[in-house]
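Note that one protein chain is taken out, while the other chains of the complex remain in position.
We just call them A and B in the order they show up, numbering each chain from 1.
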Amino acid sequence: MKNLLGAVTLELPVSRGCLKFIMLFFMVNTLGLQQPGAAVVPAGVTLHSTQTIIRNNGSEPESLDPALIESAGAANIVRDLFEPLTANDARGKIVPGVAERWSQSDALTWVFKLRPNAKWSNGDPVVAQDFVFGIRRLLDPKTASKYAHTFGDFFANGKDVANGKKPVSELGIKAIDKTTLEIRTETPITFMPGLLANPNLAPIHSKALETHGKDWTKPGNLVSNGAFVLKQWQVNSKVILEKNPQYWDALQVQLNQVTYLPVEDGNADVKLFETGENDWVYQLPPGSFEKTLQKYPAETRNSPMLGLRYYSFQTQSAFFRDVRVRKALSMVIDRDLLSQRVTADGQTPAYGLFVKGLEGAEVAAYDWAQWPMAKRVADAKLLLQEAGVKPGAKFTFIYNTSDYHKKMAIFAASEWKTKLGLQVELEAMEFKVLLKRRHDGNFEMARNGWIADYNDATTFLALVKCDSDQNNNFNCNREAEALIQQGSQQTDPAKRSALFTKATELVMADYPIIPLLQYSLPRLVKSYVGGYSTENVMDRFRSKDLYIIKH
Amino acid sequence: MSTEPTQPTQATQPSAPRSPWRDARDRFGRNRAATVSALLLILITIVCIVGPWLLPHAFDSTDWNAMALAPGLANSHWWGTDESGRDLLVRCLMGGRISLMVGILATLSSVALGTLWGATAGFLGGFADQWMMRVVDVLYAVPYLLIAILLVTVLGRDFYLVVLAITAFSWMDMARLVRGQALSLKRMDYVEAARAIGVSQARIIATHIVPNLLGMVVIYTTVTVPAVILTESVLSFLGLGIQEPMTSWGVLIQEGAQTMEVAPWLLLFPAAMLSTTLYCFNFLGDGLRDALDPKDR
Partner (left out) sequence: MLAYTLRRLLAIVPTLLVVIASVYVLLFSAPGGPFDSEKAVSAAVLANLQAKYRLDLPLWQQYLHYLSNLLHGDLGASFRYADWSVNDLVADALPISLTIGGTAIALSLVIGVVLGSLAALRQNSWIDVSVMLLGNLGSVFPSFVIAPVLVLIFSLWLRWLPSGGWNDFEPRFMILPIALLTFINVATIGRVMRGSLVEVLHSHFIRTARAKGLSLRLIVVRHALKPALLPVVSVLGPLAISSITAALVTETVFSLPGIGRLVVNGAANRDYTLILGLVVLITLVVVTLNLIVDLLYAVLDPRIRY
């Protein structure tokens, strides 16, 4: 009889009772009644004898401390080491993590029941207090976490705690008992379970932290509650994880070892893939998508992500003060040509703030998106004329050095030159310098981009809200701001979505940004890696959902 | 007895004096590799200067319907186009202008600074040598990336500032090389003699030390040229050098290396131009050194 785990066979002499148990086990698996979040190995798939995988992460993690991680790569590793209350499965759906189930006692209060068999890698049970400790620590100003406000502002008193105005004890999180956790939010947050799946909100073993101090994230010291433990960490070389036998769902975890590589150079990444030293390319180098698709049709993956490529206007600058100028520049860019020929890597045009797959608001596009280009150009020319901008006028566009951004910038500049007669001076600079200039408002137009921290419209609204740290455009629409405030207080998701959609319409009518493309991550994944899905819009893959097919 | 002075016969007419420069020119002429290289360099320079005026395409005109075309005789893109549809041939020539200018300017200034510094330090010896060379050590230790970032962001991105930035971390090698030579030269008998008769140190450096260093300096100058041109490409790659749409061989090669398997001509043509030019500099340098060798008489 074919089995799903690839190990136990019926050749072993088993007792009747044992047999019954085994059959029940298989029935449970095949009927999909298994515990949620497990590596679903489809029927008929034979597993490889060695269950190890090598994934490239794109960069060396800045830390493995859940409170201090910022990059997607570090989040990938922490996602394997630590399990928060909830989690994203391979298709991006929210599934239970340490929390078995949850409910809302009122609009602002959530109660999470933790599973009693959840354990740390050292055998200690995972208790509600571990979450209280971890999340308080994330918001504690002393930890100085950059994500304190991103997630903290949602908790009751979170903003004040993160600003140091209130003590951490006043944060809206409480352990009712060992397996019950109560969370109070500042405003009604319908997507709270989704938010809590973030690796930053992981539980932390307080004793381990106290014992090892700042070395607590090193192999041998790190106590994890996720599917894997940290075996080895060589900076700029590799991070090796091993299966955690104490994990409550260990039986469903197929992989025994996961190696993460920190290779930044796309070409080097692909070379490692081609010589068999890498199973999972982080991202294809720019311009190579079509050729790679031809060469490796089955292994090239490209799924849309919750991310937006856009250009920021400095709406206070002399050149871009007039909304007509901004609208004109946005209208004439041929985003179809941009996505099909220039970037040519499967990204889709974006004509609004929100991208497809985002929840919490409607994806809307400008009305002129449907017009033929000739009409758009004619209108744009008129707008420029009205605003008093003559052909030959010059402005500067800044971007950070990268072949990809350069190609897009050259395209945009040529569009503005040929269609509107504007002279664009392209200025490349180092990333940190770009960040500083954007932050200081010392630019006219700047290259920008954003990837969602969680799947809700508010993560993108931060880019255009008044007084937001993420708003590089220095725009402010008070009317829209009021609507956003209203929306945040709404408990009815439909009404909330409508308010956010309307607010965004108002803001985008000011043309603070030029939305260009929706991000996608073109990469190579070996065909024997099972569990990969193209529906995962946040590119969050737990290694526990992956397995190696026989090859 | 005749009172008229007799004219010397043809046989005893003394021949025209042979200057060392004539010797050098002859020696150089006999070195085929060097003469070919010199001619080739002149040719490349002329083509880079004049070429863009004669070619049909501008170096910065994009053509989104002609992206990454392979080289061909059919259209007017004889060397193909890059990923933004810009003609590669004219971009190689424009890039040549920049690379050659940066290469020559930055090399000349590093060589001048390095030679003077090293010769003085080596010749003076003792305390002066110690401190002058410690300054060189300090400059080696400081990461040039930081200096480059600072220079460019504070002073701007002018072409001459790129030259300055490159000079700033290219002159030290020459200084050390020259100092080493100067240390041995200053023990020479003719130097001792000059000192004995009271020639000033500055004059000794200028008239005895520096000319005898010339051989090594020439060689190392032609080692410096490729290094400078390549440094410029690293700077541009980091966003600290030549700005778009301007280009240089280094930038073209770096872009070509990224798309090596998809569009190999983007790498081959600029790399061929660069390597040919640098080979020419190498052979030229060796030839000059051989020609100017004071001992080869």
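The definition used in the following text is that contacts are C-beta pairs under 8 Å (C-beta built on N, C-alpha and C of every residue); 3 or more make two chains touch, one makes a residue touch a chain.
Predicted model, so just to flag it, every value in this text is computed and none were measured.
In terms of the touch definition stated at the top, the absent chain reaches A, B within the entire complex.
Among B:77, B:176 or B:208, the one in contact with the hidden chain is B:176.
Considering the full assembly, A:263 is the residue among A:41, A:263 or A:281 that touches the omitted chain. Of the candidate positions A:42, A:116 or A:164, contact with the hidden chain is made by A:164. Chain B meets the missing chain through residues 30-31, 33, 125, 130, 133-134, 137-138, 140-143, 145-147, 149-150, 153-154, 172-173, 176-177, 179-181, 183-184, 187, 215-216, 219-220, 222-223, 226-227, 230, 233, 250, 253-254, 256-257, 260, 267, 271, 274-275, 278-279, 282-283, 285-286, 289-290, 293, 295-296. If you put the missing chain back, the residues of chain A touching it would be 60, 62-65, 68, 70, 141-142, 144-150, 162-164, 214-215, 217-218, 234-237, 261, 263-265, 267-268, 271-272, 274-275, 277, 430-433, 435-437, 439, 449, 469-470.
Following the convention adopted for this analysis, only the chains that are shown with their structure count from here on.
For chain B in complex with chain A, the residues that touch the partner chain are 62, 64, 67, 83-84, 149, 153, 157, 237-240, 243-245, 255, 258-259, 261-262. By the touch rule above, chain A contacts chain B in their complex via residues 267, 285-288, 291, 337, 341-342, 400-401, 403, 406-407, 409-411, 414, 426-430, 433.
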